[in-house]
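Below is one structure, written out as structure tokens; the observations come after it.
Heads up, one of the protein chains got dropped from this complex, but the rest are sitting where they should.
In this document, chain identifiers A and B correspond to the written order of the chains, with residue numbering beginning at 1 in each.
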Amino acid sequence: MIFMTDKVAIVGLGYSGFSPSTDRVSYKEMMFEAAVKAYRDAGIDARKDVQSFICCTEDFWEGNSIADEYMPDQLGGALRPVCTVAADGLYGVITAFMQIRAGLVDIAVVESHSKLSDVVSKDDIARFAIDPLFGVRNLDPNPSFLAGLEMNRFLHETGNSRESCAEVASKNLKNATSNPRASYGSKKSPKEILSSDVLAYPLTKLEASKPADGCVVLVLASESRARSLAEQPVWITGVGWCSESPWIEGRDMSSAGYASTSCRMAYKMAGIKDPGKELDLAEIDDTFSYKELQHMEALDLCGRGESGRLVERGFTARDGVLPVNPSGGSLGLGYMAEATGLHRILEASLQLQGRARKMQVKDAKRALVQSWRGIPTASGAVVVLEGGP
Amino acid sequence: MVYSGIGISPQDVANSRYLTVPYSANLRYRWSTGAAVGRFLAELKNGKIVGRKCDKCKRVLVPPRMFCERDFIQTSKWVYVQDAGIVDTYSISYIAADASRLEKPLIVAVIRLDGTGEAGILHILGGIEPKDVMIGMRVKAVWKPKRRRVGAITDIRYFAPAGDAK
Partner (left out) sequence: MTRRVAIVGAGMTLFRRRLLETGKELCFEASRAALDSANLDASDIEAVVLGSAPDAFDGLHMKGEYLLDGAGASNKPYTRVYVGGGTGVFTPIAAWWHVASGLFDVCLAVCEEKMSPLYPHPQKAFWSIFDHTLERPLGVNLVWIFALEMRRYMHKYSISEEDIAQVAVKNKRNALDHPCAQLADRITVDDVMKSEPIVWPVKKLDISPPSDGAAAVILASEEVARKITKDPVWIDGVGWNLDSTYWTNRELAYPQYLENAARMAYRMAKVENPRKEIDVAEVYDPFDYKELHHLEGLQLAERGKAAKLTSSGATERNGEFPVNPSGGLLGVGNPIAAAGMMKICELFWQLRGEAGKRQVKRDARTGLAQAWGDLMQFSSVVVLRSR
């Protein structure tokens, strides 16, 4: 593996939606709004300046087979190189990163959206991702049972407590109250969270993120273009991604191996040796409360079994030593399917540009962004972002 | 270089020579129509076809959208277009969506609507035999009776040769 010197930066951010439902617009109209904002933010003309458009989506979230067909027009991508990556938005960012580093394009656009309010049978579709032949699909109509299994194993192996998981949910819901994009911000004590209905033991309802609609569009550029386009480019200094086994029964459920492998690749690229000290904030997957703890440990932000105590001590609060999900995360903003990774990039980028307003973390120079593809996968990606010249 | 694999014949399937696992997925959606298509459907209920005009390229877009994909700007206003036009291309379908044979073939066409520049819509032709259809012929919409319209593309029953349509 060799690393080239060409740097890649995010030079434009745009978003729309960020609401539990967006009945008045179609997904295309929602995408158009986000795209226009992103291009204005970057100061580019989409029809003249962009050489590649990358959309991140899965057919069954859209309700269209070959959803790729329906993407170009509202992004300014008709008769241009457009492709779909069937994965979370971070994979799209990494795809653009590779296209730019390969010298193929100078400016690329990455898009992902969630229109989960259009999806009536969400649980059935999530369940439809489980292996069809071994009957696991039919064990429970609610696919969250897999999160319950994983959470129990994680707590058992690491010694973290249910109370710490509830503390994560409490923190993220509270962080979300100062985020204008958040749908589910609220003040809930860990006790209230633990006493909410059980979704899949030991996971309670308030520990699982709820769906939200929204679209995020990013403009990425090569170093030379970035310097002329943006006053505050956000540099992508490390990327990594990994899939573990698709066999649920065969995985080590206590750890998030995909996150460990991804972050090793990304940290090496970014020259990070002690992530817990060298990162200023982290926007990492918290689809379920325990996932934030599991991911903190997998991403080497702390030692194994230490995450719960750190959260309880306020280490990961917005004003803590290493703020984790100062935006409110998926628990506070809502779960946005494949757009989740891009919403985290958006939040982290605003922090690095000093544009996070009430959520601003002090002296934020380097951020970690991580995503997980959700039940039933063990796949995810990591991106390291840096502000500054 | 090449792996042979084991082909299964229709007889193998019929005789259950190999085990299979049946599954029917529950896939349900309720799509937001949005501003453009929402208005389009509402107007179909009134027996009208509406498009959106782009001020830059001057096209009237049907199906309507709030943006022009060529110029990447917002379209500016609603424009009613004729429910008549010419056949741009056509074909004759002998099969249904599940590949089963149709008893009576269906004539499928792209119709370029008058007054739009180049906008065409997909629909079916009626009131004409397959052998008589020609590219370039004029056709006009035949609507369902008003009380049976629901705000769907099928509120237009079909397009028929312009001379025959009311």
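Assume a contact is a pair of C-beta atoms (placed from the backbone, for glycine too) under 8 Å apart; a residue touches a chain by one contact, two chains touch by 3 or more.
Model, not experiment: these values are computed from the prediction.
Note on the undisplayed chain: of the listed residues A:Pro20, A:Gly43, A:Pro72 or A:Gly320, the one touching it is A:Pro72. Mapped onto chain B, contacts with the missing chain fall at residues 1-9, 13, 18, 22-23, 25, 29, 31, 33, 37, 41, 61-63, 65, 69, 88-100, 105-106, 108-110, 118-124, 130, 135, 152-154.
Touching residues on chain A toward the chain that is not drawn are 1-4, 6, 53, 58-60, 63-66, 68-73, 77-87, 91, 94-95, 97-99, 101-104, 125-126, 128-129, 131-133, 239-247, 257, 261-262, 265, 373, 376-377, 379.
The working rule: only the chains that are shown with their structure count from here on.
Residues of chain A touching chain B in their complex: 22-29, 32, 45-47, 60, 63, 72-74, 76, 78, 115, 117-121, 124-125, 128, 132-133, 137. For chain B in complex with chain A, the touching residues are 21, 23, 25-38, 65-67, 69-72.
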